[in-house]
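Of the protein chains in this complex, all but one are displayed in their positions.
And now, chain A:
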Amino acid sequence: MSNYRIQGATGDWEVVLGLEVHAQVVSNAKLFSGASTEFGAEPNAQVSLVDAAMPGMLPTINAECIRQAVRTGLALGAQINKFSVFDRKNYFYADLPQGYQISQFKHPIVGEGTVTLDMGDGKTKDVGVERIHLEQDAGKSMHDQHPQLTYVDLNRSGVALMEIVSKPDMRSPEEAGAYLTKLRTILRYIGTCDGNMEQGSMRADVNVSVRKPGDPLGTRCEIKNVNSIRFVRQAIEYEAQRQVDILEEGGVIDQETRLFDPSKGETRSMRSKEEAHDYRYFPDPDLLPVEFDDAFIEAARESLPELPDDKKARFVEELGVSDYNASVLVGEKESCDYFEDLLSALAEKTGKPAQKLAAKASNWVMGDLFGALNKASKTVNESPVSAKQGADLLALVEDGTISGRIAKDVFEIMFETGKDAEVIVEEKGLKQVSDTGEIEKIIDEVIAANPAQLEQYRAGKDKLIGFFVGQVMKATGGKANPGMVNQLLKPKLDG
């Protein structure tokens, strides 16, 4: 249980949260028409006759969208409904050409499931998913293009959305944020939604109510269309406090729909319960119920990649990656892909089993690579050093060609120039010296040049071995194999 409480004059208040996430489905075409779904086209360039609701036009279901919804349901361990129905949700708006949205009301395609949140320190929390249904997105009204008129862009009209409805299982802004983060990660892994909240391909309606711990649920307000995880947290904090303030003053919460204003950090009323639409849902007579068999579900299941939770467990248990590293890497699909590509290339190059390499490789990705990317404000996808190149670099360390220290210098150059590690090592003559004879020769020279230190060493100050190692490394420009230096130096110093 979350300990998040709002302190009021009358005692502590608990926040109860449920999220309705609208996730744009990654698909070849819109839910009921063949029009493209790509983001960023000229206004009204991706509108079919069906999307514009021309007279006599009929929707036909895009099977790919059905498959994606089923895959999503499977990834959330949810019940898949082999029979579902598209309904019409009737209301008028300028960017809703049909005068109704085709959605699913009584018979959604996906039933109950679960999202497991990582709450840090290996702790988890399960949030229930009530249902997932498919529906059409509306177009976009643009009120800022003309002093009197509103312009309408129908590119988005008819694009498939999954509405993923959670149970009221969250109790703090952090949990709501973690839920969205986790959901986004899962959807991106399985490729059913790109999770791009800035472009609006993932948006959340947040249901907020407050109560004294142990009391029945309070009256909720729904905050519509919040488009970032940060805003979701902010909106909840503001809204919960607003409700507490009202209740503490003896007021009642009006069930209503509210909007979050990010610039002011506050929510304001959009419409009251009395103004709420009567959507007059009824089954869309233009569409038959959606029915599929177990084989369809199994094919969808087989198409799923390893899911984030399974992947994390494997990293930790089989590969020996630390829990923290595994969590971070799995959290972003791109990071994880990079790590896995790097690890497999490294294993292939060195001929060593991945288990032996994974911990080191994860440290390198999390430390050297992420550090450099952070400094350069780049994402993993923009990394100038590819996973293959990174693997080549680590392989050079692994086989003793260069030392770990030199590897850091080489990486810096790689990051700046994009060159391969081998090339840099060759060009700059950074190859580690592992030739016994050559190292012995340098050791002899160093001992000869430092008689005073040798005497002290032999007098019992054996810590001075570090001084001699340093001198040998310096003399070789850091290229001497440190293990060999240690091994060869001691007998010589000891005489």
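Following the convention adopted for this analysis, a residue touches a chain if its C-beta (ideal position, glycine included) is under 8 Å from a C-beta of that chain, and two chains touch if they have at least 3 such contacts; residues count from 1.
The rule is short, and it goes like this: contacts and distances are computed from a predicted model.
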Omitted chain, identified by the protein name its UniProt record gives, among "Cytochrome c", "Alpha-D-ribose 1-methylphosphonate 5-phosphate C-P lyase", "Nickel transporter" or "Glutamyl-tRNA(Gln) amidotransferase subunit A": "Glutamyl-tRNA(Gln) amidotransferase subunit A"
Hidden partner chain, touching residue among A:Ala52, A:Ile246, A:Ile413 or A:Leu493: A:Ala52
Residue among A:Thr10, A:Thr150 or A:Gln199 that touches the chain left out of view: A:Thr150
Missing-partner contacts on chain A, residue numbers: 49, 52-61, 88, 90, 92-94, 97-100, 150, 152, 278, 280-282, 285-288
